[in-house]
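What you see is the complex with one protein chain gone and the rest in place.
Just so it is clear, A, B and C label the chains in written order, and each chain counts residues from 1 on its own.
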């Protein structure tokens, strides 16, 4: 049994880690921190968990205690906050799975450019493994520091990997239009998440360049071995859960539907959590039909007249886009069966 | 391993039976019928199940084949349709769990009164067990014919059982106001379920007397040993899943909060799927926080000035209100642990 | 042309006052106050008003300036805040329409009981007119201080007035179950209004006694001339706009459908904003079909077996439940045609 600490356990991602790990046969949550709800049982804010986790109480972050009580730490804290904890946790021999952006980028300069700060631990950046099994499964085995991908980046990458791997698109003109549910903004109320304002909205944001592009370009570069230029524009829509990436790319050569089926199948057939949805109901990926699960539904289409390929990936932003993918990486890193705790069936209709 | 057939497997309740039974360690679905989708794999309409149940194809109803391939049959068909199948299935020795209303009422005259037909098998009515474990757990053990409760009735009953059992309310003035999500209407599109019409609606229906009252009164009579008069008025709201029953009753004697806590705890403390929500966040039961699970969250409040008790029960109408409760009864009837396959954690937020 | 000041103009009710008064042929908004958005144009927060009201800038509350620039003041501030402004405004000769609860109750003791404070101006309470034209149209003519009703109270009262007026129900057992949209909570983000938490919710609140009952009982007492005991329990559902009151009452005598049709018609036939919806599509009142307008759709049903009358009123909580009803009272008070500025057609579907 692996003992697990969750730092930042009262937010939505923390809640999902608790939900997923509850039935994980090889993991047990021994520490759950929350500044705001310190002293309260976890169901005090995660109402769904009432009656489960009896005895688990939110605590403050105490790294010594965490080191004593746990083997692996999931960090579910705002960008920037992980920097405080990761070096110390690694030093005392814990494995760390960081769900923030603090260790996702390899190039320290990218932190200056995209996040506006000088990264204090450039050496750790090179040790961290980007936690997407579909790209880095081998490096994840035994990894000590895993940087779990962003949700928009996950959807974007899954829609593009086959096209990039088989080198059939113009890598300098990648347009990714993402639509996301309201849970992506986290559990803190804001004016734009206020129900009367959010419900019914279709609202573009981060339109001058979204930070997740940095990791998308980095990983597509890794997959293709070439320079990549991508744009990612998220749009807040009124779902609660779910993210759909619609990627628009131009075919370099004559690529037909059968070619795409072959490429996507080749890349994803053995992936335990990627399902190809193509010309079978419901026609195209729709995040609605993966809600609650770690699945990513991917698909594609060609507008032949324009040699324009449209590829899609639908995920539950809090599962494959966050907590689920982190547990998937955890399973790989610790040598468990990759699907442990993740045999979650999507709920329909929901 | 128990082999299970689902007659009427393409609707929402059928889909939930498939979702729940997939991970049930003692059951295997061997037959799934659907007139409309005959010949198609189950994920053809249950998009969430893609990649699971490989090889399970919808078939027509063939009772001989069902008798050969299964031990237990779940009937998830419209009211009236079960009558055709049940006697034959029982005759050949299968256990039957009927999710329709066809065997819920003990008194044959109630079928004339509430459903408008003369019941052809009054003898079976007396053999059928009303499948709510919180009332009939003992009779469910070994039962061959189980009539699974209606979703509104389930919520209504759970909100009222303690009050009726402890004889503290006026049994002739019970007002039950139910609010339900759109999935309760089933998977067939209608004008009132058309998204532009349903979303944002708050619409009362069956206001001159809802059929589920018949089973509510029957079961409350059973619990209290007295005559009961109740009214149940459902309101369609724009959730997808969930039903909340708000029951208004007048206290016969001086009943305080502490008394109610004691009564509800006494009745429900050992129930594996009933959770009491009282003055702890989120304050009162809200079906949102049981979605996807078999839990019923119950609670209560007193408007002391008026001696008016308000009691609440929140369920997922497709789980505790349908497929989940049916599997719970199945587990009891077959001597399995009651929670098998039902260790589903609600998803939040969703 | 009447010059109008709106104190508290940046909230949802303030926004609706601005929307409605923009096309009012006899009124012009000259002052709009907002502490938070002082110095910004009104469309800075009321995005819908972009391009209209050029030049209208939010200011601080300055009573001298308001006295100079306006003839009538709408107060759209939190309960308790109106007390600071009303006496002074009346003193300098302005008419005041207060949308808070501060002047709704006639009996000063009710403020102690329901709002927890000693009312400092009991004399003004007797001068204030409760601003529901369906009850107090005559007293509203020329009134100087109008206390505009609460939204839940408005729906509750409209569903009950005919039954009470014709003395056909047990006045001591009135149960009002209200379902309300999220805009009722105002424009300030809170945890329970956070989109991921509110959407899909069915959440009872104020279950031990809702403050609006005080005005409901007061007005029903006024209409009936008798003692009244009512309970009002609101439930947050996931609509944005709209409130439906479902009132449950027991018939004192043999009352049939035709009697109810006659009573409701007698009371409401000449009301410009009350529409009777009975057994014609959509069957019962549904707030969805009055959104954006000042209409109240009312209806009823009898569960004959129980002598239980169910009566319904559906309103847009921000229009007939707030800004619209206030403008209706304003029109009456100033001698204008009652429907001026309020010829708003509900939007469907929305």
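What we mean here is this: a residue touches a chain if its C-beta (ideal position, glycine included) is under 8 Å from a C-beta of that chain, and two chains touch if they have at least 3 such contacts.
Computed from a predicted model, the values in this text were never measured in an experiment.
Residue A:179 is the one among A:19, A:95 or A:179 that touches the chain missing from this view. Checked against the full complex, the candidates A:5, A:146, A:244 or A:260 give a single residue touching the omitted chain, namely A:244.
The chain that is not drawn here is touched, among residues C:86, C:277, C:308 or C:322, by C:277. Of the listed positions A:64, A:208 or A:254, the one in contact with the omitted chain in the full complex is A:208. Where subunit C meets the chain that is not shown, the touching residues are 12, 15, 19, 22-23, 44-52, 183, 240-241, 275, 277, 280-282, 286, 289-293, 295, 297, 343, 345-350.
The set of subunit B residues touching the chain not shown comprises 12, 181-183, 187-191, 193-196, 198-200, 238, 240.
Touch with the hidden chain on the side of subunit A covers residues 173, 175, 177, 179, 181, 192, 196-197, 200-205, 207-209, 229, 231, 233, 235, 237-242, 244, 246, 248, 250, 282-288, 291, 301-306, 308, 310, 312, 314, 349-350.
The rule is short, and it goes like this: only the chains that are shown with their structure count from here on.
Look at where the CA atoms of subunit A average out and do the same for subunit B: the two points lie 36 Å apart.
One inter-chain figure worth recording: subunit A and subunit C are separated by 46 Å, centre to centre, where each centre is the mean of the chain's CA atoms. Residue positions 181, 196, 200, 238, 240 of subunit C are each in touch with at least two other chains.
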